[in-house]
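Showing just some of the chains, left in place.
We just call them A and B in the order they show up, numbering each chain from 1.
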Amino acid sequence: MADPRFFTRAGPFRLCELAEMAEAELSAGADPDAEISDVAPLDSAERHQVSFLDNRRYLDAFAKSRAGACVAMPEHADRAPDGMALLITDKPYRGYARIATSLYPEAPVVEGRHKSADVDPTAVVGPGTSIGPGVTIGAAAEIGGNCQIGPNAVIGDGVVVGDGTRIGPNVSLSHCIIGRGCQIHAGVCVGNRGFGFAMDPEGFLDVPQLGRVLVEDGVEIGANSTIDRGAGPDTIIGAGCKIDNLVQIGHNVQLGRGCVLVSQSGIAGSTKLEDFVVVAAQAGVTGHLTIGRGAQLAAQSGVMRDVPAGQSVCGSPAMPIREFMRLASSWRRQVKAKDKPNE
Amino acid sequence: MADPRFFTRAGPFRLCELAEMAEAELSAGADPDAEISDVAPLDSAERHQVSFLDNRRYLDAFAKSRAGACVAMPEHADRAPDGMALLITDKPYRGYARIATSLYPEAPVVEGRHKSADVDPTAVVGPGTSIGPGVTIGAAAEIGGNCQIGPNAVIGDGVVVGDGTRIGPNVSLSHCIIGRGCQIHAGVCVGNRGFGFAMDPEGFLDVPQLGRVLVEDGVEIGANSTIDRGAGPDTIIGAGCKIDNLVQIGHNVQLGRGCVLVSQSGIAGSTKLEDFVVVAAQAGVTGHLTIGRGAQLAAQSGVMRDVPAGQSVCGSPAMPIREFMRLASSWRRQVKAKDKPNE
């Protein structure tokens, strides 16, 4: 089970309850009243635990597992060992996520304001919100209800945070409007001035950055990521975006809904990602581009041109993935064709 | 106009005042006493607003714009729509920057020390400086006048900060001397021990890092960037350098004046950049190199050798940009020459 110093377990739950959570069907012969009290991986699970099978690679582990129950797809049911109850669904990982969330629910937010927090008298804080030690909340800021503001977070003047958003320790927010139900992890910086200056032989001259950062509902921002405010237009993070750790988002960038930005990727100023774009780890997108809906940018790719909707690109400079595969094949031939002069 | 929750507007200003700010000439026929109260982009600006044209791509938007005034180059004057006053200069972006700075001046620093700040009695703080909540200032530190020290910033023993420097929230400074008029954004870490250790089969042995970080006047350091102190020599950031977010600068690195380091780039230990070098996003420079004055390192380039002054390089390993263009062309041919066996 998960370390009780960090996680609090609920339950146990009956198999029929798990089936409902997972939107799954209980296999014939399983006892709907049998109790399950924990989750575990296939290879270590025991009778009181539930596991899941989402990937054919683990079919053998499934067949040998001692788990009392398993969330699995219908086509794998016949490989289940004797005595294992199945929770049958087309989406076992999703089903498992629901069960795990029920067994290990997030700790509820406990309303309160730590005595060392510095909340400006003109700031508004909604009911049910927890404000940790050392927090600073600036003038005219508006914090919603049921929010959690972690220790030493700094929330600047005028910032708005929607209901149910959780902000980690040591976060710095300014010049931004944050939606509802967001998760902003430790060390994130949102709203700093964009990297905007006039650059000529006389030296650099800062250009005022007069926009904001708008973070829509349900966005997750990973630890130590940075999002700059717009220069005039706003920087926009669409609803449900998932941003990993150490990601950089420049001024005026617009992310559509449900984009995924994996760790250490970066999006330069004024680029627009349409909905559901995936940017893999350490990839970079240059400024003023449009990346079409559902495009996928491979890890470490360097995107210098617009990418059409649905296209997968790879390489630096980035090209369609099929072309990159051919190029990589060509490279492999060059590596093997040694000592052929001047080819 | 900019969101008044975050920005305070000054003005209005008369056209003749704007012309002086922008070091521009007012076009013939324009009323020098007409008032302008805001900035806006060409396509949304109205009669009371000033815009700018810096790029031929926007000539059409310029010709159709309803802006009351526009900062523009002399050669574009004949495309201006009727009724638009022109502020004519060879450097419109620079002129615009000056006007925008006057219309939206940075909030003045308000002298004061928050009661929750912990300032060592041996530290010296200049007049006009603002010290935010939760700030820590160590023994014998010297903070200049008119500085702003953001909430929860931590300034170590002996650190020096020059007049007029602004330090963001959650910044950590140690073992460093910071110049005047710098901007150090949220989450920056300056002065940590460099990554120096003796490495052999017995294990690693830390080598004391006995240098400092010297940050000269007018430097900007972006959110969550890190600059390590020297091992013996100092790490030096030359006057007027512009450093973006999530940039890494190793021990003993020397940046000349006016270098630009775009986000997620990194400079390894003991490398020297001469004046006005530009390092684009996600580029990396290995240790112990010299990058000549005005050299330009393209995004994601991996620089393994010295770069002569003025040269532009690209690729990993990096090569002169013309060579990289040829290599990229060769790659495109390989991608197209499909199914040719073993070429």
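As a convention for this text, contacts are C-beta pairs under 8 Å (C-beta built on N, C-alpha and C of every residue); 3 or more make two chains touch, one makes a residue touch a chain.
Since the model is a prediction, treat every value here as computed from it, not as a measurement.
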Query - Number of identical chains in the entire complex, 2 depicted - result: 3
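Just so we're on the same page, only the chains that are shown with their structure count from here on.
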Report summary line: Between chain A and chain B the C-alpha superposition rotation, given in steps of 5 degrees, amounts to 120
Query - Between chain A and chain B, centroid-to-centroid distance (C-alpha), Å - result: 28
Query raised in the report: Hey, which residues of chain B end up touching chain A in the complex?
Result: 2-3, 5-7, 39-41, 91, 93-94, 96-98, 100-101, 104, 114, 116, 132-134, 150-152, 168-170, 183, 185-187, 220, 222-224, 240, 242, 244-246, 258, 260, 262-264, 281-282, 299-300, 316, 328, 331, 334-335, 338, 342-343
Report task. Enumerate the contact residues on chain A facing chain B in the complex. Result -> 116, 118, 134, 136, 140, 152, 154, 156-158, 170-172, 174-175, 187, 189, 192-193, 195, 197-200, 202-208, 210-212, 224, 226, 228, 232-233, 246, 248, 250, 264, 266, 268, 282, 284, 286, 300, 302, 316-317, 319, 323-324, 326-327, 330, 333, 337
